[in-house]
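Notes follow the structure.
With one protein chain removed, the remaining protein chains of the complex are shown where they sit.
The first chain written gets the first letter, and so on, giving A and B; residue counts start at 1 in each chain.
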Amino acid sequence: MKSSQTHTVLRSSQASRRAALVGIVILIVLAAAPLWAGRADMRLMSEIFLYLALASLWNLLAGYAGLVSVGQQAFVGFGGYLLFALTIFGGLHPLLAIGVASLFGAAMSVPVAALIFRLRGAYFAIGTWVVAEVFRLTFAQISALGGGSGSSLPVKIVKSVASSRTMREWTSYWLALGLVVLVLVVVYLFLRSRKGLALTAIRDNELAAGSLGIDIWRTQFLVYVVTAGLTTMTGGLIFLQKLRISPDAAFSVNDWTAFVIFIVVIGGIGTIEGPIIGTLVYFALREFLADLGTIYLIVLGIVAILIMLKAPKGLWGLIRERWGLELFPLSHRVETNTPRKDQNG
Amino acid sequence: MDWINSIVQGVLLGGLYAMIAAGLSLIFGVMRLVNIAHGDLIILAAYLGLTVATALGLYPLVALLIIVPVMAAIGYVLQRVVLNNTLSDDILPPLLVTFGLSVIIQNALLEIYSADPQKMDAGALGTASANIGGISVGLLPLLMFATAVVVIAGLQFVFYRTALGRAFRAVSDNQDVAQLMGLNKRHVYGLAMALSLAVVAIAGIFLGMRTSFDPSIGGGRLIFGFEAVIIGGLGNLWGTLIGGVILGVAQNIGAQINPGWQVLAGHVVFLVILAFRPRGLFPRMTG
Partner (left out) sequence: MGDFELSVARLEAHYGDFQALFGIDFNVSKGEVIAIIGSNGAGKSTLMRSISGLMTNGASQVVFQGEPIGDLRADEVAARGIALVPEGRQLFPSLSVEENLIIGGQIGRTGYWSLQRVYELFPILQERRHQPSTSLSGGQQQMVAIGRALMANPELLLLDEVSLGLAPVVIKSIYEALPRIVEGGMSAVIVEQDISKALSVSTRFYCLQEGRVSLEGKSGSQTREEISRAYFGV
């Protein structure tokens, strides 16, 4: 009997289609938050969205493109400072300023990448940190922006977002939600693209890396620049909420990199779902342990190390291993379609 | 004269950076590990030195007799228990684990010692100076620089003239074949980290005698050490001394122009060297 089996390559699974549906419902519910959530809840959710955006971006950079940066605070702070500079000195509307800032951030990352891409692996990581320090020390020298002690966003500019306080808070909530959706969509679409698939292939198979050479360099470069632009945008939104900026807060390695790395490692590096799980776990832990102050950070560090050593794929990795779930369908599943009997002559 | 003075001070400061860099360079050479917690371990050594010196009434340099073996032991245990489990072809685990260690050490120090700056009492040595050709040179910085030279010469000797150094080089060349020679690489890596942290202990004590320190400054020291390694050229121990000196001089000249530019000037010189000589000034090894 001749084998006439056919194979269908599927990307989506029933779980992922269901997840997409649930995702849309969640999005609608979240967008309607002003109807059901209190002021403090919305502020917390905005923060969660912004951290999720940072975590997803760092995950794209480190988990997929192999560019382990410990200097993304450079772009967070850059975005914050550009928001202040463009609104105060450029007279731009804050939202426009954030958009322009993200372009500046992407443009700025080009020479930065040209320089630090000369460093490999772990040295690349420290190189990114040096760059962030250069940013911090440079902005600390700009006295028009308050120098080392920083400055506040003038009331007039704050009011230009929306006249009433409630409306301002809603706006910044929706902006944070919009940003995280944008980031997740960009990350997802990029990973589904040909370039993204090549990155995944390389991550999973070192041998392939050498044979693809220059193409990979270009892809990494592209990822770095796109990530920088979106991280700058996130930074702008973060400081539009804080309304105050200082070099130490803007370029804090703890706030914008350490926490983000812990979130991604705990959730599961190299998966889209990981940062989501990680962010939720991080904020849940924070609600319970925040009173402990530094102890909280120590606990977080220990948890991250243990996960890295014992379950390097993070919590999402454990979940996926157990139930084979995939919410964002990236991997291809091959299904064997056994032909019907009557077709076999 | 101010300029010559600040250059001389910069050279001497370079000794400290060279010691930080030598410890980093050593473990990178043996096991391709970059220890992000390196700077925080230096600050840990400074605090341990402060505690031991205060508790036992010892002069800080005498406390080295205790701190060096203690840090070496910490290094060996850390390597055997934690870091050996992270070493593979994947660079992510060692990076993230040492990053986690960095955060843990920093916050543990904060919890124990608070954020208040501390300084070790260097006694008469702290203020003594010699007049050399019209320039007043502090004896402590001079001793620090001399110690750096001795430390690097010592590491160079260990690396190229002893059985331990042979084992380091063999394991670095080819782990499998080194294992066939009866070398347990996990043990050899432990010894390399112990040696690295012994140097860290010396750097930490000098740092604590020279300037005030607090738990948050570890990251900055890591960066200085890293810059000295890259400027000097990967895999070159004497290169780290040159790298440290260049960095120290750049910082002091920057500070001479504008006090706010001290650290920035060092970073800029590093980035310029990275742009024009990406493998450093005296490279020996490919990354």
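Simple rule for what comes next: a contact is a pair of C-beta atoms (placed from the backbone, for glycine too) under 8 Å apart; a residue touches a chain by one contact, two chains touch by 3 or more.
In this text, all values refer to a predicted model and were calculated from it rather than measured experimentally.
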In the full complex, displayed partners of the excluded chain: B
Residue in contact with the excluded chain [from B:65, B:177, B:257 or B:275]: B:177
Those residues of chain B which, in the complete complex, touch the missing chain: 163, 166-167, 169-170, 172-174, 176-185
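As a convention for this text, only the chains that are shown with their structure count from here on.
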Chain A-facing residues of chain B, complex: 33-34, 36, 82, 85-86, 89, 91-97, 99-101, 103-104, 107-108, 110-111, 219-220, 222-223, 226-227, 230, 260-261, 263-264, 267-268, 270-271, 274-275, 278, 287
Chain A residues touching chain B - in the complex, by the definition given at the top: 62, 68, 70, 115-116, 118-123, 125-127, 129-131, 133-134, 137-138, 140-141, 148, 206, 253-254, 258, 261-262, 265, 269, 294-295, 297-298, 300-302, 304-305, 308-309, 312
